[in-house]
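For this depiction, one protein chain was excluded, whereas all remaining protein chains were kept in their positions.
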Amino acid sequence: MSRRRFVDGIRLALREELESDPDVCLYGEDITLGGPFGATRDLVDAFGEDRIRNTPISEATVVGLAIGAATVGARPVVEVMFVDFITLAMDQLVNHGAKLHYMSGGQIKVPLTIRSTFGIGGGWGAHHSQSLESWLMHVPGLKVAMPSCAADTRGLLQASIQDDSPVIFLEHRGLYFTSQEVGDDDGKPIPLGQAIVRRTGADVTVVALSQMVNDALTVAEKLATEGIDVEVVDPRTVAPLDIETIVESARKTGRVVVAHEAVISGGVGAEIVAQIQREAFDYLDAPIVRVGAPTAPVPAAPALEDLFAPGGDEIEAAVRAVVQGAV
Amino acid sequence: MSRRRFVDGIRLALREELESDPDVCLYGEDITLGGPFGATRDLVDAFGEDRIRNTPISEATVVGLAIGAATVGARPVVEVMFVDFITLAMDQLVNHGAKLHYMSGGQIKVPLTIRSTFGIGGGWGAHHSQSLESWLMHVPGLKVAMPSCAADTRGLLQASIQDDSPVIFLEHRGLYFTSQEVGDDDGKPIPLGQAIVRRTGADVTVVALSQMVNDALTVAEKLATEGIDVEVVDPRTVAPLDIETIVESARKTGRVVVAHEAVISGGVGAEIVAQIQREAFDYLDAPIVRVGAPTAPVPAAPALEDLFAPGGDEIEAAVRAVVQGAV
Amino acid sequence: MSSASAKNKAAAAQETADADALRAMLDTMWTARAFEERASELYAEGEIKGLLHLGIGQEGVSIGACSVLDPGDVVYGTHRPHVHAIAKGADITKLMAELAGRSTGYCGGKGGSMHVAAPEVGFITATGIVAGNIPLGLGAADEFKRRGSKKIAVVFHGDGASQTGSFHESINIASLWKLPLVMICENNGWAEFTPLSSHTNVERLAVHAETYGIPTVTIDGNDAFAVREAVAVAVERARSGGGPTFIECLTQRLRGHYEGDPGKYRELSQLEEWKKKDPIQRFMVALAERGVEFDADKVEQAARDRVEVAIKEALAGPLPTEADVASQVYA
Partner (left out) sequence: MSSASAKNKAAAAQETADADALRAMLDTMWTARAFEERASELYAEGEIKGLLHLGIGQEGVSIGACSVLDPGDVVYGTHRPHVHAIAKGADITKLMAELAGRSTGYCGGKGGSMHVAAPEVGFITATGIVAGNIPLGLGAADEFKRRGSKKIAVVFHGDGASQTGSFHESINIASLWKLPLVMICENNGWAEFTPLSSHTNVERLAVHAETYGIPTVTIDGNDAFAVREAVAVAVERARSGGGPTFIECLTQRLRGHYEGDPGKYRELSQLEEWKKKDPIQRFMVALAERGVEFDADKVEQAARDRVEVAIKEALAGPLPTEADVASQVYA
């Protein structure tokens, strides 16, 4: 067992895929200089400017041209610096990237990966802190990965790039320079659509996305000392969503909390709740509780941001409420 | 009681607001010629080209400039021809329109209305048939109206234009040239955030959006002959969502179906289910069932489109399943 | 054999080849015309549904352009894509079947008119989003360049598309990366019901290319010869690493924006004027002037016959079924 930084998982996977598949190429702003967080550092030296393409500030067209390149055989990886900027490229992503395979009756493939950072932290304000995975989950044809640790950035990114469908790969800014343990199966692509039970527990299930997985694990350890046995499920990808693993856990514990950093209203949590209540109706001992951001843009002031951001405290409170039936 | 066409409700409201408030102005493609569906017909004659502005095909900038006009006192109404094209304007809408009031600490107001058609029908294919209300509901700061009848197009559109926050007003293409009854309170703005019970019933609640309300009412009449008493709730706006009215109905009937035309996964239905199961957990006799589109782009071929589009048949099947406990 | 007579023979062979190519263009023009005229009728009869944008009157542009493309080159079309697809060699039976929503259509009926795709002949896709195809073609060109391939990419777009952000972002990148892209503007003077002058103060759209130092010409798009020649230069430039070209083709659509458009915004009195400029008629005159032999009636009739056969086969095709509704969502 060794430890690795989240960002290094990304760099590793990019390098590996660039090495093993000549069709892989990268597009993004400042990526020949490593991008703002260093995820693409040094790649241009090894693979050249034709494959590591610095682009102008033209997100809509850059996503579109990556799709176009994909339609003639490329396997492009686009870095959209912040997922907040993906709003500029939604037409290309949704109307072409996601739909071309279906609209063409299977004639065209779009093996595109879009990497983008997201998440709250550092007081960066409402244009650099959003979580938009629920939009993407609602778009048929897209896959959406949300790694929670360094091993997964590597394995899920490998799988995303190798996948023949467009995948949006969402990297939480707050995880970038944290380190996690890397297991023995490190280096193998992790299939998209397979949740993982990060901690088994008998009393209550916490389904958590990305950074919230780590918060959930911390809460679980704490509550274990009080005799509350928390199971933590990490879906890893929200599209496809491995609902079987989630429902299995819900049936076992009968109590569920769903946690993500996105705004609660219309978030991925709603979809997970809707599916659980349908598939595990008779097993539930309490209403499912969601943890997420309030219905507001992300404030810039650190004092507000702290209050705004959902995290361990909110998960803990929700778990207690669900366990005590005090929902 | 008289009848009115859906589109005429829109025209009436636009005319009334243009007449009563000199700050109101319209932007859109071809709108001086009435737009593709005639909603703005003749308005330029009455109000001139400064207030009824034909725009180039520049959706991102047109939404942005309407927001800018709003920041200095205008009350603009933008027609985005199909909601599929709002994908081009998501940055301006989400990052500026929805957030400026909050980000400025309340200094700036954005009394913007965006009208856009949506929905399946006629074999128009995957770029002219989407439903994207769940994206919009997930954006703090936006209101989202989905009228189901001519009286509501008038009253909700009046309220939308008068509202000091940005409102997205979603008009189902399939309703445009249908007529509905208009009641005695016609002509008054309908407050945003007030659901309406379209039909009272004791056995099962159908929460339906836009065109699906009419499908639900038809199903209700049919099932009444079999002794199944269906209550139909029309939220009218999905943000704000009048969850009280919905939960009250759910508590009464104990059985709920939620129906919309959007893709089920990540749709507004998920949010409604998540809230109901939380607020009416002990009252539910069966899992809540969602009716919506499958996870696929909208196909063009009429044969496929018919199979794809959710409607009365799907609602009926869901109601029967919920009532019989055969979910 | 003397070298002079060998040269003569080669020249004669070339002339025959050219004449064949030109006759093939005429065939294609009539095929497209007959196809769309019949599509219009089938639409009126309810055999075809959806939004149908016809290119009747604009055939000179894409058929002229595609006549100098290789099979491996790729084309990205617009919401008015039938002529583009036929120009690139699409099978008219599969195309008609697609319009008619049959499972035997190019896309199994999933795409319909506006999203038809025939990648097997290099017509990668059409789009319902104005200018949406421009970045796509740009990306294909970038991929060809990266691979060191000799293939090139062509995008067609309307005058209305030239006020979109994507157009401008794309043309900048095409110039910056010197991509093998040919941008062909079908400037028919209208975007839906609004004339170009109400959408921009720019009179010659070619100006946008000049900004970036991209070679550009504005030509008569109803003169298929002129288009063919201008595009040949552009294709040669692109193939040899000389980068993009922008070609503005002035043309007219002889039909409404879409089938069913009452067309009240245009002076229909001018319709007769426009018809005089019909690209097919003009191409036949030009062929005759160049001594290329053909039998006008036969060519037209043969095209109409081909289209009838295609329609018959297309409409006999099966409808897609439940199993198709949610298939092919993921690759």
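Going by the order they are written in, the chains are A, B and C; count residues from 1 in each one.
We take it that a residue touches a chain if its C-beta (ideal position, glycine included) is under 8 Å from a C-beta of that chain, and two chains touch if they have at least 3 such contacts.
Keep in mind that what you see is a predicted model, and the values were worked out from it rather than measured.
Participant: Among C:Gln58, C:Thr164 or C:Gln328, single out the residue that touches the unshown chain.
Facilitator: Among C:Gln58, C:Thr164 or C:Gln328, only C:Thr164 touches the chain that is not shown.
Participant: Using the touch definition from the top, which of A:Ala60, A:Val204, A:Val233 or A:Ala318 touches the missing chain?
Facilitator: A:Ala60
Participant: Which of these, B:Leu12, B:Leu43 or B:Leu65, touches the one chain of the complex that we don't see?
Facilitator: Only one listed residue reaches the unshown chain, and that is B:Leu65.
Participant: Could you tell me which of B:Leu33, B:Ile108, B:Val197 or B:Ala224 touches the chain that is not displayed?
Facilitator: Touching the chain that is not displayed is residue B:Ile108.
Participant: In the full complex, which bits of chain B touch the chain not displayed? Write them out.
Facilitator: Residue positions of chain B that touch the missing chain: 25, 50-51, 53, 55-56, 58, 60-74, 76, 91-92, 95-96, 99-111, 140-141, 143, 164-165.
Participant: Tell me where the left-out chain touches chain A, residue by residue.
Facilitator: On the chain A side, contact with the omitted chain comes from 29-30, 33, 36, 54, 56-58, 60-61, 84-85, 88, 122-128, 294-297, 299-304, 307-308.
Participant: Mind pulling the chain C residues that touch the left-out chain?
Facilitator: Residues 163-169, 172, 175-176, 198-202, 207-208, 211-213 of chain C touch the chain that is not shown.
Following the convention adopted for this analysis, only the chains that are shown with their structure count from here on.
Participant: What's the chain with its C-alpha centre farthest out from chain B?
Facilitator: C
Participant: Counting in whole Å, what is the centre-to-centre distance of chain B and chain C, each centre being its mean C-alpha position?
Facilitator: Result: the chain centres lie 38 Å from each other.
Participant: In whole angstrom, how far does the Cα centroid of chain A sit from the Cα centroid of chain B?
Facilitator: 30
Participant: Of all the residues in chain B, which ones touch at least 2 other chains?
Facilitator: 60, 84-85, 88, 125-127, 294-297, 299-300
Participant: Which residue numbers or ranges of chain C touch two or more of the other chains?
Facilitator: Residue numbers touching two or more other chains: 105, 107-111, 115, 127-129, 165, 329.
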